[in-house]
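Read through the structure below, which is laid out as structure tokens, and then see the notes.
With one protein chain removed, the remaining protein chains of the complex are shown where they sit.
And then chain A:
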């Protein structure tokens, strides 16, 4: 028993020794395996750590935000809220009616001087406005007004009602350098008595006790109960969506990361496998010798595995360190040691498993070498062929290349596939980049139909009698205007969208404002397609005063109820002569696509950024894989090449032969890349479109593909030249003796 153990121990030592030796003698291969592992680990690391950073950063941001705003508050409600135990912190604010000055939107606001722990734009210079005549603004606002940015300056503001009032700038607010909305902060005194704010009800920004530990559902219930107890209506409860959605970690994000991670690991399996396979194939003779000398199959397997583990650890550690650095640079605010270490450990283990899976087959191959094979040089043992069919083939360098590829079909195919996977990834990543052009991306919403939107001036809709309808009475956007716009050179088409302002009574909503939009008979099929509930007949709708509800889910969000099919809604509108009241029956509802888009957008931008970064990374990955495979292919056959040279093959001929082999591999690779890469790219765009990324249009990444073709064809040329030159560092005799 004891004896056996001893043998086993010795055994381990010699395996370790041999593995270390073997690693030292094949530096080029090691570098590439290290690079592959480091790259895949780095990619995984950057992805997960950057995501974790994003979450941590968001949580930091959220920690200085309100959880909920109770709006439209009267004094008793404020008292009730202030006395609510569950509210940790409460601060009051007012948001006045906005108006335009010199093309900028100006917003009168009031909030308390100290609002910690909720962050507001605080005073960075001067003082908080103390009396009714003092205000605080952004520096950029002074610019808008054409005044010098100094404390004590007098500003005259003309409000929507046409009244002008003069104020003294008491202080400047932080931030707001690149904004289109300019807040004007008034004093407490003005909020109570000033013309613009005195009739505006207060709102309360609150932080709720223990909200961070609740589920999204429980949190919403809590704030709604608090609101109900204080007499605040459901529609006046405005939860912080950023906060509430952070309570349920986005399942989609995690799924995407996991999916992409598995994809990366699968690719590295293939790359590590092919590199190991090539290197094992190049050393069959050595393994055979070891077998001759009495090494067992298990020992040979252990030897190959040992090499793999050492390389894996070295590659993973360097990959992780790089990932840490990059992740820190991307999200310095989101750095968190605990997350980093846990994620790194998971990635490390995943990669260890990957390497084990990758070298299983090559290790088996090495172990299966019989002692007899030690005598012959047999990279070619994979092919059972004993005889060649044709007697004489013309032995030009290019023909030799073809023969070499044919003689070792399995290896050739494997190399092509390994290259092809990289190419497919590259083409898919590139397809993503070119299919999502910024133009299309910014063309969401109205801009998907055109470049310009012409609508009513905001000030006018707020001031003209009867608002929107008042303007519509004498519509400036009439057929004449449309015709004249259409007449402008370069205008392709003018599309019009109509709606009218109404108010309605339904359930607890009395006199709520909203808008009504018509649709034409021609359009009814489209509307039917978008119908989520109910059904309609166009003529019956007209005859029986029936309506459809758009965005019923939004009603559910805001009011806590939905419009029910068959219910009656009382609608009031100005018909041009007088206010009329009419009852309509609800016959259907839709959840329109554009609304879907808005809902998905937050999770989508993250996904976009991730895929974009990933594409760039993957392009690098596949290029390295290309060079990697080609060099390994050459290096592992150094001895064979030396042999050819010893019987008179010149450098030029050798180079041409290596290039020929590279060309054969390149052609196989390009066929795989072109067919599968195009398919994969198309599929990706199709899938992305189906989840709402309608701004994606598949385009074949021709420039990227051309670049790839060029690299694929040029790399063998350079690599063959470089390796032939590198061969010359050692004399021919030495090279013949030495085995890689």
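One rule holds in what follows: a residue touches a chain if its C-beta (ideal position, glycine included) is under 8 Å from a C-beta of that chain, and two chains touch if they have at least 3 such contacts; residues count from 1.
In this section, contacts and distances are computed from a predicted model.
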| item | value |
| --- | --- |
| Among "ABC transporter ATP-binding protein", "Peptidase M42", "FAD-dependent oxidoreductase" or "Xanthine dehydrogenase subunit D", UniProt-listed name of the chain not shown | "ABC transporter ATP-binding protein" |
| Contacting the left-out chain in the complete assembly, out of A:643, A:676, A:713 or A:726 | A:643 |
| Contact with the hidden chain (one of A:305, A:404, A:428 or A:552) | A:404 |
| Chain A residues that touch the omitted chain in the full complex | 375-381, 385-389, 391-396, 400, 403-404, 407-408, 640, 643-653, 728, 731-734, 736 |
